[in-house]
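Starting off with a structure, shown below.
With one protein chain withheld, the remaining protein chains of the complex are depicted in position.
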Amino acid sequence: MLRIRNLVKRYGNGEPVLRGLDLDVPGESVVSIIGASGAGKSTLLRCINRLVEPSEGSIELNGLELTRLKREELRKARRRIGMIFQGFNLVDRLTVMENVQCGRLGYLPYWRAALRKYPAEDIERAYHLMERVGIAHYANQRADALSGGERQRVGVVRALMQQPEILLADEPTASLDPVSSRQIMELLQSLSQELSLPVLINIHNVAEAREYTQRIVGMRFGKLIFDGGPDDLDQSAMDAVYSGTPAAERQEAAAGSWRMATS
Amino acid sequence: MSTSVAERTWTRYTPAQRWRRFATLMIVVLAVVWSVESIDIIWPWVWDAPAQVGDLFSRMVPPDVSRLDAILWALVETLNIATIATFAAVLLSLPIAYIAAQNTTPNRFTLWLGRFILVSSRSVNTLIWALLFVAIFGPGVLAGIIAIMFRSLGFLGKLLGEAIEEIDRRPVEALEATGASRAKVVLYAIVPQVVPTFFAVSILRWDINLRESTVLGLVGAGGIGVILQGAIDTLAWQIVATVLLAIIVLVVLGELVAAWLRRKVI
Partner (left out) sequence: MSHAEHITTRTWRKPPFIANPWLRWGLVVGFVVYAIWAVSTLPFDIERISQGFTRAARIFSGAVPPNFSRYELLIDGFLESLQIAILATLLGLALSVPIAFMAARNVAAKPIYLLGRAIIIVARSFHPVIVAILFVKAVGFGPVAGILTLTLYSIGFVAKMLAERIEEIDWGQVEALRASGTPYIGVLQFAVLPQVMPRQIGLAIYQLDSNLRASAVVGIVGAGGIGATLMNAFGRYDYDFALAITLVIIGVILISEAVSGRIRRNIG
């Protein structure tokens, strides 16, 4: 269960990117976050594992308040949050197995990480997950030898190796061709069910969001303005999420004339 | 008719370009005139120089190979100086590169410390370092090794530091997100990205150090230079010739080995 209350993020002294955002994600659900570029989707995800420091508000994961954790506690908490990136963010020159084992780094003693002496159960688990997503035969290949879709599977397995309590996916399909993109979405959907794992997906492709997720959240200019099932996302809701430009809204907001109902 | 023809002349440069070229040329000419005019040269010596150089060469033939074993041993010693010093410098340069790179340095103080070490190491020539260490540790190989090491640190640290600054940030972000500690992020996300530069730079420096090691002996810091200096002082020009040939062989072989290593490793 992820609980976000009144989340605000502002870079420097500028206009806030997140403007008092509330969101609840109960267990085992796949939630898509849609919205125009610059709406703050990526910032929202990065606030959850604090790759970006939130300015105000609270984020609670299964009862643990994340926003006030100190360094060591934050590291421990991050192990419970898996993340998947638009650019895969693999270490190109390492093998697929090493990339996958990166997900266990938070648990391993330093010497094991340095010597690549991974515990037997981690290797077992890695093979199991890699077989599940169909990349086990690449274990000894360098990560940059794989195609985009395969690389994203490595990214998914790396996140799952953490045995996370939630999965954050930041535009996981935006760098992929349509076929790989659908495969990754299917994979995320079925993994969520198999592992009883809540998944939060930032996504540009609204058709994929409708097809693979039960719940869609629409963001606009740092706030949630839509929250419902795929069927509730009608034309007027789409217009509300995507029309206008962030720049124009920023100006309106600065002038204080901008009002919007929260969902 | 005649005016239109005159207008159709072609010039390679615009007036502004021509001015800049002219100004540059003037600066060069002035610099040269100043240099030639005020330099402390005894001109008869200059006119005599070709004859003197020719004379020197004539005294070098044929090269004297009677002390070849001593020369070969000195070559091996030279090689050892270069290799040991490069190896030690490579190890020591790693932490310096780490603190001298803007994206990995722990804080501002360490950044400036790192840069200070790099600049002072790089700006002082190997031979000047050697002078200092010969004065401290006495003449010998040790002073040479330390001198080469000190000079290499700056070179290696600077290039490695730049490689660290140019890494792809994204894997670093991903590993931070898994809850890995700083040391493990360095190990898994930064080290693999700078490994190619690390090898390239180390091999390059080894090649340079081999050349530098040949002159250490001239200030008493070991290697083939000691024999060269001795032979020059005793005017044994035929031995000098052998030493010079030996140095060419060493340096050319070193270059070949370096090129081969580069192909194999990178």
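Going in written order, the chains are labelled A and B, and every chain counts its residues from 1.
Simple rule for what comes next: contacts are C-beta pairs under 8 Å (C-beta built on N, C-alpha and C of every residue); 3 or more make two chains touch, one makes a residue touch a chain.
Since the structure is predicted, the reported quantities are computational estimates derived from the model, not experimental observations.
**Student:** Kindly state which of the options B:Val53, B:Leu91 or B:Ile266 is in contact with the chain not pictured.
**Tutor:** B:Val53
**Student:** Consider the whole complex, including the chain that is not shown, and state which of A:Val8, A:Ile123, A:Ala174 or A:Leu195 touches that chain.
**Tutor:** For the chain that is not drawn, the touching residue is A:Ile123.
**Student:** Which candidate, B:Met26, B:Ile136 or B:Ala183, sits in contact with the chain we can't see?
**Tutor:** Considering all chains, including the one not shown, the answer is B:Ile136.
**Student:** Thinking of the whole complex, not just what is shown, which of A:Leu7, A:Val30, A:Ile81 or A:Met97 touches the missing chain?
**Tutor:** Going through A:Leu7, A:Val30, A:Ile81 or A:Met97 one by one, A:Met97 is the residue touching the chain not shown.
**Student:** Can you list where subunit A touches the absent chain?
**Tutor:** Touching the chain left out of view, subunit A contributes residues 95, 97-98, 116, 118, 120, 123-124, 126-127, 131, 136-137, 139-140.
**Student:** Using the document's contact rule, name the residues of subunit B that touch the chain not shown here.
**Tutor:** 28, 31-32, 34-36, 38-42, 45-46, 48-49, 52-53, 55-56, 77, 80, 83-84, 87, 119-120, 123-125, 127-128, 131-132, 135-138, 140-142, 145, 211-212, 214-215, 218-219, 225, 228-229, 232, 240, 244, 247-248, 251-252
What we mean here is this: only the chains that are shown with their structure count from here on.
**Student:** Just curious, how far off is subunit B from subunit A if you go by their C-alpha centres, in Å?
**Tutor:** For subunit A versus subunit B, the centre distance works out to 49 Å.
**Student:** Write out the stretch or stretches of subunit A touching subunit B in their complex.
**Tutor:** Listed in rising order, the residues are 49, 51, 74-83, 85, 87, 89-94, 98, 102-103, 105-106, 108, 110, 113-114, 155, 158-159, 162.
**Student:** Any idea which subunit B residues touch subunit A in the complex?
**Tutor:** 168, 170-171, 173-181, 183-185, 187-189, 192-193, 195-196
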